[in-house]
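A single protein chain has been omitted from the complex, and every remaining protein chain is retained in its original position.
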Amino acid sequence: MADKKLKVVLAYSGGLDTSIILKWLQTEYDAEVVTFTADLGQGEEVEPARRKAELLGVKPENIFIDDLREEFVRDFVFPMFRANTVYEGQYLLGTSIARPLIAKRQIEIARQVGADAVCHGATGKGNDQVRFELGYYALEPDIRVIAPWREWQFASREQLIDFAEKNQIPISKDKRGESPFSIDANLLHSSSEGKVLEDPAQEAPEYVHQRTISPEEAPDQPTIVTIGFEKGDPVSIDGEALSPAALLTKLNQLGHDNGIGRLDLVENRFVGMKSRGVYETPGGSILLPAHRGIESITLDGGAMHLKDELMPRYAKLIYNGFWFSPEREMLQALIDKSQEHVTGTVTMKLYKGNATVIGRESAHSLYDEDLVTFEEGSGSYDQRDAAGFIKLNALRLRIAAQREKKLAR
Amino acid sequence: MADKKLKVVLAYSGGLDTSIILKWLQTEYDAEVVTFTADLGQGEEVEPARRKAELLGVKPENIFIDDLREEFVRDFVFPMFRANTVYEGQYLLGTSIARPLIAKRQIEIARQVGADAVCHGATGKGNDQVRFELGYYALEPDIRVIAPWREWQFASREQLIDFAEKNQIPISKDKRGESPFSIDANLLHSSSEGKVLEDPAQEAPEYVHQRTISPEEAPDQPTIVTIGFEKGDPVSIDGEALSPAALLTKLNQLGHDNGIGRLDLVENRFVGMKSRGVYETPGGSILLPAHRGIESITLDGGAMHLKDELMPRYAKLIYNGFWFSPEREMLQALIDKSQEHVTGTVTMKLYKGNATVIGRESAHSLYDEDLVTFEEGSGSYDQRDAAGFIKLNALRLRIAAQREKKLAR
Amino acid sequence: MADKKLKVVLAYSGGLDTSIILKWLQTEYDAEVVTFTADLGQGEEVEPARRKAELLGVKPENIFIDDLREEFVRDFVFPMFRANTVYEGQYLLGTSIARPLIAKRQIEIARQVGADAVCHGATGKGNDQVRFELGYYALEPDIRVIAPWREWQFASREQLIDFAEKNQIPISKDKRGESPFSIDANLLHSSSEGKVLEDPAQEAPEYVHQRTISPEEAPDQPTIVTIGFEKGDPVSIDGEALSPAALLTKLNQLGHDNGIGRLDLVENRFVGMKSRGVYETPGGSILLPAHRGIESITLDGGAMHLKDELMPRYAKLIYNGFWFSPEREMLQALIDKSQEHVTGTVTMKLYKGNATVIGRESAHSLYDEDLVTFEEGSGSYDQRDAAGFIKLNALRLRIAAQREKKLAR
Partner (left out) sequence: MADKKLKVVLAYSGGLDTSIILKWLQTEYDAEVVTFTADLGQGEEVEPARRKAELLGVKPENIFIDDLREEFVRDFVFPMFRANTVYEGQYLLGTSIARPLIAKRQIEIARQVGADAVCHGATGKGNDQVRFELGYYALEPDIRVIAPWREWQFASREQLIDFAEKNQIPISKDKRGESPFSIDANLLHSSSEGKVLEDPAQEAPEYVHQRTISPEEAPDQPTIVTIGFEKGDPVSIDGEALSPAALLTKLNQLGHDNGIGRLDLVENRFVGMKSRGVYETPGGSILLPAHRGIESITLDGGAMHLKDELMPRYAKLIYNGFWFSPEREMLQALIDKSQEHVTGTVTMKLYKGNATVIGRESAHSLYDEDLVTFEEGSGSYDQRDAAGFIKLNALRLRIAAQREKKLAR
């Protein structure tokens, strides 16, 4: 039918760039645009996006605004933290972990409204385009994907602004020029990239930070906080039970106030180049050592070592956008299996950038004072056993050394 | 021959415990004892050990005192740091990495003096007995090993003190009672374990710390320091070339002064139980992020990810005492191969417990501003390539999703 | 109470060695012995063990004889085959996988009869002692373990025979002398070790084989057989549904008849030395390629590669006796997660030692003829996508090569 329009679900923030995309979809594709705006804890109101979408001609029934904060923390952030996940030794994956949820919700909406395509505003050089699109395809294999930044002909910021002006898209003053850096944010973290950060030899300026005060500005007195865990997930702070999003919000505040969670990193993108980012993960940077702390007394050593060896691979899958892949799910099954007894409380000291475990307690503890004491006495351990243990562990080394001697003769 | 005495090389610190062992070897085994005292940077004079050994009847030619600091840092510490090695996510292996060198030197001396046996003062519940003995056996497969703590009949501290008194071993006053904790130290770190630390729910008291002031006591002004690297090893500080031991000594001072490098950890011992230790690794805690920092711009992503995945295994081998094993040497070959271009400088900010990378620079850099800039322009990257890249990465996920749909029908 | 006897559950085969152990427990420990004899498909009657136990004075209520064949195959063999498990590239772990089940059942009986201890007949040089005892301890941490071969004073075969004769234990003629090799057998395999096999340069004599005819003796005509799988486990042969044990029994017959499943291996024991064994796993050697065959069309590539990388570790855990360990269970969770769609049929050709996949079919297939055909046409694949895919995969290699050129200038 001639009048059948292409229907596209756009991940819409309400900001300038995705508003341009919205209009571009309408003009270039003559598309019926469905906007999806998620509250993932980015710290901005989402309701204004509704008005902007309406202004740009989106039908009310085509505007979707969801508060996904609890789902985000419960089903994405916490499962990831069960593995003590860091990418390239340091990055807490705050951007990466939000993408699959957005993709999942976009596909759900596409099914609901009978859309033909989905669209995102990620650029063609980054990881996010991969994360969005792998998510789309894994959930809806025949969906059409529109990636404006890879498709359109705009070659500069000026051309984009021109297009916006011609199409009556409101432009706030600070958006007219080139932004000195770009930001992504959600309840787990904020990231800053680009322009002023492009020389990795130069210290990141203080003003790029969004979520934390600097350690220097933080109070001179430490804050002590106790985090309760059940089966690997945090469930309470200082004895107060909190929902996942509420808990992370509170940890964020604590981290913010104590200058915790800044990371200045040059990382390897999936698409092949190195980039430099400044990440702030205040709550996550408390949660990571706290989780390790509760694991340290409740998790078996063999289990821990297996997890630790697989973590970099799990982190890479998330970073590269393979959340909805069989191998990520297999690793998750392995990780989740390990967390059955990771229950108890950890006391943390927060002080000027440091988040330090100072105590851990659990009814599930595997730590046994009797075993480690210098005095003999525990029935479970006979020091003489160590002789045999060492002898058999040494056996193959001795045989190899005997070979060396024999061959040297 | 009846008069052939057993000749034993003892790892001798000059302290009370190894002096008791020395005497015990003489009385229990009627042994000719050879003492070996190493300066590994533990921060104590080693010459007094000579006088004590003489006092206890060791012949001058049987007293060996060696300054091993440069060898320790060059051949053990730095190779380990090339891998960004941490055990159980956190421990910098300060004790573990010193043991193979002591074992190696003991074996060398045993060969030189024609000794029958070697002896160490590690207890029967810890990891160090394993590390020493695996080292001995790997280097000299038929050596006899004497481990007094596993053999003798002393059942309490009092009995040991009794034995010392009966044998005119000088006992300083503070050694009479049970020590509130025990210490191991070398140029890389000091560790504290036992007694007052045995309840992991209780914060470690300030007085157990040996090598660092607390973050709270550290200056209110950050210290900025630049570390130069060549092929993965640090070679200079603020432009001044330094020998390995001198460089680590200087980093230790910087770490000490800025409250950097404390770790309170419950870890899994090789012998099967959990134990709690307080570690201070001031210089190492600066070196680790600095090394990651120089790698971040000079090391290929594929190489980094391979290293990161193998690191926990490499760490475990060192922790468990398998330094002199074929698999540790294989991993070292892999790691060393990766470090060819890890050359350049990293600028660190040290402030109240934090050691933060704020800049990195290298003639070997793989970071390319042209590639990451938001503007098009670099010849190496065409954003349209990303479409194909994503499509083929998604292909198997799409096929699997199509299967789900087909089966659901 | 003085008359409280030690009660011991002995893994009792009814053979000479475990009969000696039974008597030795009675005489040396004055123990009340409970015998446990399992039918694991070793191919010997188990009922005679009852009469022998009675003869040796074991009370009827203390004699346990169980047919564990179905449990063995269903809960141990099949889960292991889901991972395509081989130790050191070749060994199908036929002995290793039976030990945890025996240990588990012994502990269950110990609880039921209120026994104080368990006892096994494995020697002090092998892996089986480890496998039994790790199983015991993992299930019943405070159980007492009696390992006669490590404890008693018998120093030679003759002394054992003497003891047997003195205690009226019947000795069949062929057991008087040293056996030329020793055998372990169950429904999965039989193994032969020792004496005539101790020189690894010498071919294993034909007569050590128990379960297979040689390829040379096998028929000149191939046998074609179709195996049906559901969620990773075989469930039918040539369309006939079979219970786990019945299915493996049938595969064993097919393997036997076609000379399939012999392996002559020098392997690394957990206790540190190398040993040589001859293994026969007729059914398993058909099942392994068949399982790979059904996976080849139903399992996603990423899932397969993850499984393949973890398999050696999983195999080592089973070989070393860690079936009942958290890390084996974690790996099992990962493996099992992957098998959801491993359903379909595989056609095998069995011929003189070869078990070859010649066809696979599945409603869950991920194989798509349209995609691989040389002609264009499939909607899922555009050859032009490959250009971008290659370009981005190459990007980091190009940047590194550019560095080399720049540095060479």
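To keep things simple, chains are lettered A, B and C as they appear, and every chain counts its residues starting from 1.
The rule we apply is simple: a residue touches a chain if its C-beta (ideal position, glycine included) is under 8 Å from a C-beta of that chain, and two chains touch if they have at least 3 such contacts.
Quick caveat: nothing in here was measured; it's all calculated off a predicted structure.
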- Identify the residue among C:Lys7, C:Arg74 or C:Lys125 that touches the chain left out of the display. C:Lys125
- Which residue from C:Arg50, C:His341 or C:Arg360 sits in contact with the chain not drawn here? C:Arg360
- Item | Residue of B:Val196, B:Leu242, B:Leu334 or B:Ile358 touching the missing chain in the full complex | B:Leu334
- Message: So one chain is hidden, and I want to know which residue out of A:Pro148, A:Gly259 or A:Gly301 touches that hidden chain in the complete assembly.
- Response: A:Gly301
- Query: Considering the entire assembly, which residues of chain C contact the chain that has been omitted?
  - Reply: 84, 88-90, 123-125, 129-130, 133-134, 137-142, 147, 149-150, 155-156, 182, 194, 198-204, 215-216, 220, 222, 262, 264-268, 271-276, 292-293, 296-297, 300-301, 304-305, 308-309, 312-313, 316, 321-322, 324-326, 347, 349, 351-354, 356-361, 365-369, 371-376, 381, 383-384, 386-387, 389-390, 393-394, 397-402, 405
- Where chain A meets the left-out chain, the residues are 300-302, 341, 363-366, 368, 371, 380-382, 384-389, 391-393, 395-396, 398-400, 403, 407
- Message: What does the interface between chain B and the hidden chain look like in terms of residue numbers?
- Response: 141-142, 268, 271-273, 300, 302-303, 305-307, 313, 322, 325-327, 329-331, 333-338, 379-380, 392-396, 399
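Here is the rule we go by: only the chains that are shown with their structure count from here on.
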- Query: Can we say the copies chain A and chain B touch using the same residue numbers, with more than half in common, or are the two sides different?
  - Reply: same
- CA centroids of chain B and chain C: separation to the nearest Å works out as 40
- Whole-Å gap separating chain A and chain B, where each centre is the average of the chain's CA atoms: 32
- Message: If I count partner chains per residue in chain B, which residues reach a count of at least 2?
- Response: 300-301, 366, 368, 371, 381, 384, 386-387, 389, 393, 398-400
